[in-house]
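Heads up, one of the protein chains got dropped from this complex, but the rest are sitting where they should.
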Amino acid sequence: MANVIAAIEALADIIIANKEKLTELDAAIGDADHGINMARGFEAVRVKLAATTTEDIGAVLKMVGMTLISTVGGASGPLYGTAFMRAAAIAQGQTVINNDTAAEMLRAAIGGIKDRGKAVRGEKTMLDALEPAYEAFTQGMAEGEALPECLELATAAAAAGIEYTKTIIATKGRASYLGERSIGHQDAGATSCYLMLSALTALAKQHRQEA
Amino acid sequence: MANVIAAIEALADIIIANKEKLTELDAAIGDADHGINMARGFEAVRVKLAATTTEDIGAVLKMVGMTLISTVGGASGPLYGTAFMRAAAIAQGQTVINNDTAAEMLRAAIGGIKDRGKAVRGEKTMLDALEPAYEAFTQGMAEGEALPECLELATAAAAAGIEYTKTIIATKGRASYLGERSIGHQDAGATSCYLMLSALTALAKQHRQEA
Amino acid sequence: MVGIVVVSHSAKVAEGICELAGQMAAPGQKLIAAGGMADGSIGTDAFRILAAIEEANTGDGILVMVDLGSAVLSAELALDMLDGELKGQVAIADAPILEGTIAAAVDASIGQSLVSVTKTAEGARDLRKR
Partner (left out) sequence: MVGIVVVSHSAKVAEGICELAGQMAAPGQKLIAAGGMADGSIGTDAFRILAAIEEANTGDGILVMVDLGSAVLSAELALDMLDGELKGQVAIADAPILEGTIAAAVDASIGQSLVSVTKTAEGARDLRKR
């Protein structure tokens, strides 16, 4: 995998590029700000990243988490913020990451989102992308796949998770105001999760080709 | 009784002179604005009064009611506003007022306050000054007293009503937030009622002396 | 869509609530703030409420949200000043002002009736925040 700075840049790029799409998804069943929130957060991350010199993955992820907490503004701020902070704790002091550590980081991030948001799978949230993604990732590992393939499997599972969110009622977050009327719409937070995983997949593949 | 303009001026004078006292009373068990509210209202009434030429008591009282509604701001705004409007309806087209009409105006004003505020006597509101005042006024009439004496009796009854408000729990208005802790404090709105009655009494007596 | 009027003693509160509810509402949703007094003081003014009700009126009914008991007095006085036909199309919600307005805006935006929107606003009392 490329270095952590490049990875975070890739996340910022894909989120900012999809600002409008994410906002539109949130407009249908929420308050029309998920893209705005996340883009504001990752714009701030980009600024901090420009001044970052450490290669400590934990330190960089912690910076990302803190920045999202103070700039995103919506529920996704404390949720992604906590997720990055928890992943940071796992990667503390490390400069390269193997499959096992990556899986553990993803697991810790999901745990953070669950602790913070008290949601479970099936409530039409980012968890409906992330939990299947984690399962697919570890499944890939068990089958001996390398990091790019594991990430690719995770991304595909997250995409399926997005489709699944269209079929269920939101019971957490603002979309729960709509009750049954939230059916038929995909969750914005699940979509931003998917986008980030897909950006990491693309980066990992490109990095291997270059290597 | 002097003309209606002089009467309203007397009300404005006494309220504005007691702005701080009324605010202090409201500070103890409310939100510290009754004097500010009422003074703002009667300052606006003064301005309107300067441009008033009609001697129609109903028209002047209606102007007073409308002005209080749009400038007082607190509960006392719609309450006194409604009271003046109801009294105005009784005095419509009249330029002098006898005891009977005065009593009817007071009764109508009280009815307006009750319709608007849905309070009854004993809830620590302006009604605890006004209802005894009305009873004393009509009692004085029954005993053949002239308007100044009737007003004097009404004012004394209102003063007793204020004392009574110290002994009871507020169950309407902001003071009800305090529950039992409202005991021991006198009601600001009952006090502004008393002040207005006392100003009218003084004016009526002075007018008779001058006559 | 049922129009919504937000009456608060504070102009800031009324405006802020309308902004928050507006985020959750359909584009054409009327959310009219009637906060504070004309001179900027804290308080409520029945004439401002009256004007807000007229502004919120699209023919589908109007729900008035209030912050405190004294705002109810001003709102009811405003109703008394309305002409009979419009008066019958206005309801005052006995609901938490912020939570009720947001819930009501979501309901009104999908074209629910005044009765339904009022019930939704009043039901916001039972929404849990966590």
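Order of writing sets the labels: A, B and C. Residues in every chain begin at 1.
Note that contacts are C-beta pairs under 8 Å (C-beta built on N, C-alpha and C of every residue); 3 or more make two chains touch, one makes a residue touch a chain.
These numbers were taken from a predicted model, which means no experiment stands behind them.
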Answer for the absent chain's shown contacts is A, B, C
Which one, C:Leu68, C:Val90 or C:Val106, makes contact with the chain that was left out? C:Leu68
Candidate in contact with the missing chain, chosen from A:Arg116, A:Lys166, A:Arg181 or A:Arg208: A:Arg116
Identify the residues of chain B touching the omitted chain, counting contacts across the whole complex. 30-33, 118, 174, 177-178, 181
Provide the residue numbers of chain C that touch the chain removed from this figure. 8-17, 19-20, 23, 35, 42, 66-69, 71-72, 76, 92, 94-99, 102, 124-126, 128-130
Tell me which stretches of chain A touch the chain missing from the display. 33, 37, 40, 69-75, 77-79, 81-82, 116-117, 172-174
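Just so we're on the same page, only the chains that are shown with their structure count from here on.
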For the interfaces A-C and B-C, which has the higher count of C-beta pairs in contact? B-C
Please tell me the distance, in whole Å, between the geometric centres of chain A and chain B computed from their C-alpha atoms. 65
Just give me the whole-number Å value for how far the CA centre of chain A lies from that of chain C. 38
Two or more partner chains touched - positions in chain A: none
Multi-chain contacts in chain C: which residues touch at least two other chains? none
